[in-house]
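Have a look at this one before I ask anything.
Yeah, one chain of the complex is gone here, protein chain that is, but the others are all in their spots.
Each chain carries a letter (A and B) given by its place in the written order, and its residues are counted from 1.
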Amino acid sequence: MSPNDPLMTSLALDVAHLFAGGLVVVSFMLLYQDRMTAVINIFALHALVVSLSVAWQAAIQDAPHLYITAAIALVVKAVVIPLALHRIVMRLGIHRTIEPVVGTGLTMLAGIGLVALSIMVMLPITQQAGTLAREDLSFALSVILLGLLLMISRRNAVSQVIGFMSIENGLILAATAAKGMPLVVEISVAFSILVALIVIGIFLFRIRERFETVDIHLLHEHRGEQP
Amino acid sequence: MLDALVQLVEMLVVLLFAPLLVGYVRKVKALLVGRRGPPLLQPYRDLLRLLRKEVVLAHSASWVFRVTPYLVFAATWVAAALVPTFATGLLFSYAADMIAIVALLGSARFMLALAGLDVGTSFGGIGSSREMMIASLAEPAMLMVVFTLSLLAGSTQLSSIAAFMQGDVGLRVSLALALLALGMVAIAENGRIPVDNPATHLELTMVHEAMILEYSGRHLAMIELASHIKLLLYLSIIGCVFAPWHIAVSGQGSAAYLTGLVVYVGKLAAGGFLLAVFETAIAKMRVFRYSDFLGAALMLGLLATLLRFVSRVT
Partner (left out) sequence: MALQILLWCAAALLGAGAIALYRAASTLVYGIALAVTLLALAVGGAALLAPDSLGGALTLPVGLPWLGAHFRLDALAAFFILVVNLGGATASLFGLGYGSHEEAPGRVLPFFPAFLAGMNLVVLAADAFTFLFTWEFMSLCSWALVMAHHRRPGNAAAGYVYLLMASLGTLALVLAFGLLAGPSGGYAFDAIRQTPPGSAAASAAVLVLALIGAGSKAGLVPLHAWLPLAHPAAPSHVSALMSGVMTKVAVYGFVRIMFDLAGPPSWWWGALVPLLGGLTAVMGVLYALMEHDLKRLLAYHTVENIGIIFIGLGLALAFEANAMPAAAALALTAALLHVFNHSVFKSLLFYGAGAVLGATGERDMERLGGLIHRMPYTAFAFLVGCAAISALPPFNGFVSEWLTFQAILLSPTLPQWLLKFLVPAVGAMLAMSAALAAACFVKAFGITFLGRARSLRALEAVETDRWSLAAMFALAALCLLAGILPGYFIDALAPAIHGLTGANLPRQEQLDWLTIVPIEQSRSSYNGLLLFLFIALAAGLGAEVIHRFASAALRRSAAWDCGFPDASPATQYTAGSFSQPIRRVFGTVVFRAAETVDMPPPGDVRPARLHVRLRDVLWETLYLPLSQVVAYGADRLNGLQFLTIRGYLTLVFGALVALLMVLSIWQ
């Protein structure tokens, strides 16, 4: 089937749309987790979904250079970085429980608000584009905003790095959803190098768990009783 | 005439297959962890055994306690009889749409929670209060799923939704989100792991079992049957909405009905298998994580409804 076959086109666009929606769901799953290993594994899933999405876009847009981006996302972000982060967590003895600033429920509610906001922003300004592309762009913006939310709602350096990387995944999704964006491969390589350097930096400079003080009383919070 | 017969068969199917489904799930769970497990027909034997036993009532139990098993059974059975399992266009499907089905299950839960409080022990109180907390999040999540489906299909009637889903729907994000949310709600409402453990009687893991702790004999048999029917109901809803293949439409002739019935049994088997795998693979969560879990289901449902409101495509 050629990419111009109408039956193929609508199914193909639906699948691409499904990948974008799936990325939003995985971003919510990142917000939901309360253990470090789970966050890192879900991030690996996040990167996997992005690489599948980019590979699918490469197939239906007939743009083979996107395969390289997909491969980079898969190898670097779905395999290498999660493994490295797992080792960091174990070596540095970072506290395995993630402490959110406000409860999970409120964070998820804020997440919904952000998705609504990105839809409200994106849909009116992209009137000329096709419907599916507009919604893919709003999903991509949601992923970016949810990544930012992850960064600001956790007290833990590793989860902030993961938030940053999920922002990057959102940008890749946006870039590939809009057909014909130039320099996608180059930009994704550059971002990946940036992230690798940050992770190495954590490892080398042994930046410990949090930028705020550790208080024993904080441990009591997680037996369920609020102060 | 044929419609009335189909409705009758539907009611009997729902009633008779429910214990078999539960026996099947237990068998698969046992096989997955390397045990032989109880026989498939064990739940039928359990129900018959309970029917033959004497009822032991606490001194402080009132008529609410004695009437509840019949009301819970009736409400659950009526709700299940209105869900298209192997055929749509049931004779009385216009009497209750999905919102009414959710509310019927809510009535059953209301009576059961009252029965838990009736005897005045602390176990009953635990079960009732936890059950109402779970319901306060699961019911809105379920209603959000109902909204998504009805906004897509243009109707709240399950038969119409099933008929719509049989058509050319395509892959939609809001449907995927609704499926996820519905799965989470189904697990919570039926008291399966990770929300509740139907196999234990430890205080830490009881919600449904705590509410019915005082029941015995024929009362307990009716309540157990009602909870089996509830599991069948949720699997049937998931099947008829998200896997609506070969559901017979009225007027297609008896061959279509038979095919529908066989395929329905297959769907139950597949659904039961997935449930057993999921329950075996995951651990039960703490009671105060229920709100995060169900809150996530509510958020997914809300997101799905939101997408239906704003988009023309998703």
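A few comments on the model shown:
Everything that follows uses one rule, which is that a contact is a pair of C-beta atoms (placed from the backbone, for glycine too) under 8 Å apart; a residue touches a chain by one contact, two chains touch by 3 or more.
Because the structure is a prediction, the values reported are computed rather than measured.
From the set B:S136, B:T200 or B:S254, the residue in touch with the chain omitted from the display is B:S136, counting the whole complex. Although one chain is not displayed, subunit A still touches it through residues 103, 105-106, 116, 120, 124, 224-227. Listed here are the subunit B residues that touch the chain not shown: 51-60, 62-64, 70-71, 73-75, 77-78, 81, 92, 94-97, 99-100, 103-104, 106-107, 109-110, 113-114, 116-126, 128-130, 132-133, 135-140, 143-144, 147, 150-151, 154-157, 160, 213-214, 217-218, 221-222, 287-288, 291, 298, 301-302, 305-306, 308-310.
Note that in this section only the chains that are shown with their structure count from here on.
Every residue of subunit A that touches subunit B in the complex is listed here, in rising order: 10-11, 14-15, 17-18, 20-22, 24-25, 28, 32, 104-105, 108-109, 111-112, 115-116, 119, 123, 131-132, 135, 139, 224.
Taken together, the subunit B residues at the contact with subunit A in this complex read 170-173, 176-177, 180, 286, 288, 291-292, 295-296, 299-300, 302-303, 306, 310-314.
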